[in-house]
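For this view, one protein chain was removed and the others were kept in their places.
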Amino acid sequence: MNALERILSALGDPAPQGSTGRDGIPCLEIEAKDARRTIARLKSACGFDTNTFVTAIDRFPAEPRFELLWQFRSLVHGDRVRVRARLDAGPEGPRAPSIADLFPGAAYSERECFDMFGIVFEGHAGLKRLLMPEEYDHFPLRKDFPHQGIEPDRLYREWDRRRHEKPAGSAT
Amino acid sequence: MTESLTLEYEPGTVSGDDPLHGELMHLNVGPQHPATHGVLRLKITLDGETIREVEPVVGYLHRGKEKTCETLGWRRFFVHTDRLDYVQPLTNNCAYAMALEELAGLEIPERGQVIRVLLMELSRIASHLIYLGTTGIDLGAVTMFFFCFNEREKIYELLDAYTGHRMNNTYVRIGGVYADVEESVQDAVTGFLETFPAKVDEFEKMLTGNRIWYDRNRDVGVLTRDDALAWSLSGPNLRGSGVELDLRRAEPYCGYEAYDFDVPVGTIGDCYDRYLVRVEEMRQSARICRQAIDKLGKTRGGEFLAEDRRFVLPPKSEVRQSMEELIHQFKIVTDMALPAGEAYGSIESSKGELGFLVASDGTSHPLRCHIRAPSLMNVQAIPHLARGRLLSDLVAIIGSLDFVMGEVDR
Amino acid sequence: MLHSYAPILLLAVLAVGFAAASVVLSELLGRRRRNVGKKAAYECGMEPEGNARIRLSIHFYLVSVLFILFDVEAVFLILWAATAKGFTAQGQGPLVLVEVLSFVLVLALALAWVWRKGGLEWDR
Partner (left out) sequence: MGSLKPAGPSPSEGGFFATRADWLVNWGRKNSLWPMPLGLSCCGIELMAMIGPKFDIARFGAEAARFSPRQCDVLIVAGTLTWKMAEACRTIYDQMPDPKWVIAMGVCSSSGGMYDSYAVVQGVDMLMPVDVYVPGCPPRPDAVIDALIKLQKKIARERPVELLLSGDNDDEGAGTRRFSYPPNHAVPTTRSHEVLPPDAGPRG
């Protein structure tokens, strides 16, 4: 009874359509809105107790543009599952439910997804940029962002100008 | 200009019971600090010496590796994987190569796998030596730094003899390794393996029974079994908490099922257990290296690189003779395309589960290459472990979680 | 009497001279470049937030007072030790010993009281 059947049987009623990827890891295709329900069921029913990563793929020309990927591993059964959901970039950017309360380990991965793709995770406690400076206003890993960046030294020059106007040496 | 210093005193958050309590101090253990093992910044709120709140700020070494992979293409990204977890460059190469081979469905010849196991285990020893050296010097054992770096220099010499460069040697290719391990390198490694276990005993004699080391590490940063799983920790940090999960045993790759080694597991899950687990792992890695050297001896002259010309460069001699090999080389060098699809390959690196999610749309440039960094999860666990402890315990916790910023920030 | 202090005075002069010379020379020779960041407090490369003058917990003060208490006791013991040889030569050895022991005993009582009251534990 391979991993895919075990998961699909445990997920029960509206079983998402699953397939086994090239690397032998079962993949589940689900809708973004019922991601939390499925993942909560995966954690409770199927024994997936560790979140390996949360990441996204920007399939730029295709619509819906972003694809969110969660991957979990079960210590008891020793197998993995990958859950994927397609997000379309709405007017104010793609939105997705956060699973940071179910898996505390996913908090930083979600912050990185927000930082790199602009996917807003609803319900995430401290959703701010993880890697780029907080005032950075682009999303680097989107396909339409140039590799060398747009004016990468703007924040540094502003800091330098601010520094010269208000010398930091004065007693604050 | 001496303006009067107005000492406006606002009580701040005084913890109710003790009126003589001081205010909270906001301290910044910033990106440039010896104890943070790289460019990690910790915003700490201190109540006296007790840490009230810790907030790690990462990203000071974010070089945009995943974007670079999409720009450079699969083959040329190999050089960048060395700089991910820069204390064990060859392990990152092997992880990346395995993920690509899984996507391409490529089989590696037996000798190539044995060489990879040897390189990975030597890198694991080197990485644990850096852990021991830097954590030792942070907690006051200065000689530990020089002992460990002395051993690490010997490993540098081995890799220098084999690959020609001490560090960041990018010697793994898709389908195997770049060159064969000659007799001289094999003897050098054997020589190193004879003296190394005695050195590890020396380290243990210095630290394990040491009263200061024991008090600074025992019951500090205790990580229970469920917390470790919930915070997605893996590797020595997870095994320190009593969970026996080692990908070399749970999901064997590269022929690891043929080696016998045992997996050290801690009990309480504090800094001391993680230290014991890592020191024991160094001995086990030396054991695996010895078995790998025997296998190398047996398969001398065997194939160390696959023959599949879609991904593996033909040797130079053949390229000069035949036209097909020239065309193969040209096609691989310009754009080595991987079949469309998605694959996740992960190995047991010295920090935990290092994985690569590679998604290809059939061209030579990846659709997505996500690097699953174990060190990012280690940094994420710092606030959970350090809250309510003394500031000096934070140094022990950072040292014991053993993360490398190149992998955290990618 | 004065000449017995000569070595100490010479040593003091040499010490002060060396310190003054190095400060003056480095002030003169070092090329002073006043730039914006130089006077700012160093906090690992970041701009320091908040004020460094905050009210600290009372336990820091308690530890320092205890240290001074037993440090001064050590100073008296050193002085006593320096002159003890002279007294034993005059035959008053045991008397001198009893005196210093009573002094140490009083302070030992203080130490015991502090210990029992829990003044020595740091993280309560």
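In this document, chain identifiers A, B and C correspond to the written order of the chains, with residue numbering beginning at 1 in each.
Convention: a residue touches a chain if its C-beta (ideal position, glycine included) is under 8 Å from a C-beta of that chain, and two chains touch if they have at least 3 such contacts.
In this text the structure is predicted, and so the values were computed from the model without any measurement.
Hidden chain, full complex: it touches shown chains A, B, C.
Although one chain is not drawn, the whole complex shows that of B:His80, B:Arg124, B:His328 or B:Lys351 it is B:His80 that touches it. When the whole complex is considered, the residue among B:Gly38, B:Gly136, B:Gly221 or B:Pro314 that touches the unshown chain is B:Gly38. Checked against the hidden chain, the listed residues B:Glu153, B:Asp201 or B:Glu257 yield one contact partner: B:Glu153.
Within the entire complex, the positions of subunit C that touch the omitted partner chain are 28-38, 40, 42, 44-47.
With the whole complex as reference, residues 60-61, 132-133, 138, 140, 143-153, 155-156, 159-160, 164 of subunit A touch the missing chain.
Seen across the whole complex, the unshown chain contacts subunit B at 30-34, 38-39, 59-64, 67-68, 71, 79-80, 82-83, 86-87, 89, 130, 133-134, 145-146, 149-150, 152-153, 156, 166-168, 363, 365, 405-406.
Criterion: only the chains that are shown with their structure count from here on.
Centre-to-centre, using mean CA coordinates, subunit A is 23 Å away from subunit B. Our note on geometry: subunit B versus subunit C, Cα centroid distance of 46 Å, whole angstroms. Of all residues in subunit A, none touches 2 or more other chains. Chain contacts: subunit C has residues 48 touching two or more partner chains. By the touch criterion stated above, subunit C contacts subunit A in their complex at residues 36-40, 47-48, 51.
Across the complex, subunit A meets subunit C through its residues 163-164, 167-169, 172. The touching residues of subunit A, when paired with subunit B in their complex, are 21-23, 25, 49-53, 55, 57-59, 69, 71, 75, 78, 80, 82, 103-109, 112, 116, 129-133, 140-141, 143, 145, 147, 170-171.
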